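Up next is subunit A:
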Amino acid sequence: MAALLAPTTLWFLVMLIMPLIVILIFSFGERAAVGGYGGGFTFEQYANLPARLKAFQNTLTYAPLGTLLSLLVAYPLAYFLALKVDRRFKLVLLVLVIVPFWTSLLIRTYAWIYILGGRGIPTILEWIGIEGVRLINTPTAVLIGIVYGYLPLMVFPVYVSLEKLDKSLLEASNDLGGNSFKTFLQITLPLSMPGIATGCMLVFILLMGEFLIPAFLGGGKVFFIGNAMVDLFLQSRNWPFGSAVAATLVVIMLITVSIYMRLAMRNKTGADQSLM
Partner candidate 1 sequence: MTSVAAFRNVSKRYGEITAARNLNLDVASGEFLSFLGPSGCGKTTSLRMIAGFEQPSEGEVFLEGICVNDVPAYSRPVNMVFQHYALFPHLNVESNVAYGLKQRSPKPPTGEIHNRVHEMLELVQLTGYSLRQTWELSGGQQQRVALARALINKPKVLLLDEPLAALDRKLRREMQIELQNLQRNVGITFILVTHDQEEALSMSDRVCIMREGEIAQVGSPLDLYDRPRNQYVADFVGKSNFFYGVIEQVRTWKVDIRLDCGIPVVLNSSRSFNSHKNGDKICISVRPEQLVLARDESNIPEDSAIKSTARIMNRIFLGEQIEYLLCDERLGEFLALSSRHNELNEKPFETNEVVFVAWSRDATLILDDDERDKPNVS
Partner candidate 2 sequence: MSKNSDKQITSKQFMRQLWRYKRGSISRREFLGVTGLGMATAVMGAAIPSLLPQKSWASTDLGDRLVFSTWPNYWNQANLDEFTANTGVNIQVNAFGSNEEMLAKLQAGGTGWDVFVPTNYTISNYVELGLIQELDLSRIPNYDASANNPKFAGPATVNGKVYCVPKNWGTTGFIINSNKITSGPKSWKDFFEVTKGEGSGHTIVHDYQLTTIGAALCALGYSFNSIDPNELAEAEAVLIESKPHLFAITSDYQPGMRSGDAWMSICWNGDATQLHNDLPEMQYVIASDGGEIWTDFYAIPAEAPHLDAAYAFLNYMQDPAVQARDAEAHGYAPTDARAIALQPASLATDPILHPAEELMNGLEFGAAQTLTDPNRAELIARFKSA
């Protein structure tokens, strides 16, 4: 037993606990003259956190918003795939949802720079008489990128939970006089909650650390915490402050995700099982 767990435990020690401790120690240090870590013990870095307030605000706005949008786009598709599609085409259509995942996210996101850039959609809009629309380097572009990047992650769990749903329940509801919409609200939606919870969780976690999409489609203007951290480590070389931001992000993640899990688990459909 010990032998089975030893590698995993070692991994956690060296690759998780040690780095987190180093980050924590650094976050109380001072920046060295030319950058990096300069030792010391101070709360200055944490006191300075408000200087990144906007990045935190952006992340905490766009991560839930992006998650919600992904869900709104993904849910009908998952519903369609799970309940409306003929068995024969189901697998093909499902695979088509994952295939984009196999092209580098970088390249896919880069493709959007053209689509949203001056010669893309705005030009098309100009043809039909709508002028002056700017998409690239706006929050809208970032949100489009987010939905595009993480759609499959949302479609899949929701699809699985809808697929497991007992179809006779829907028939029973219709039989009991519920119209389609009522059936959806009272039966389908609650029973697909575990899938929704899992999908939202996955997307939310990834969005909280997002860097690429805002960097590419936000033009350096829509800054997430991820971008702020990359900036601190790879431009201003302020390791202590970057560590403080990272530590804060970890704490925020722990709190939000724990609350979220608690809420999701309270749900009688038992989202906990699909979460962990």
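Regarding candidate selection, all candidates are chains of the complex that A comes from, given by their letters.
A few points about this structure:
In this text, a residue touches a chain if its C-beta (ideal position, glycine included) is under 8 Å from a C-beta of that chain, and two chains touch if they have at least 3 such contacts; residues count from 1.
Every value quoted in this text rests on a predicted model; they were computed, and no experiment measured them.
Of the numbered candidates 1 or 2, 2 is the chain that subunit A touches in this complex. Across the interface of their complex, candidate 2 is touched by residues 31, 33-36, 51-52, 54-55, 113, 117-119, 134, 136-137, 219-221, 223, 227-228, 231-238, 241 of subunit A.
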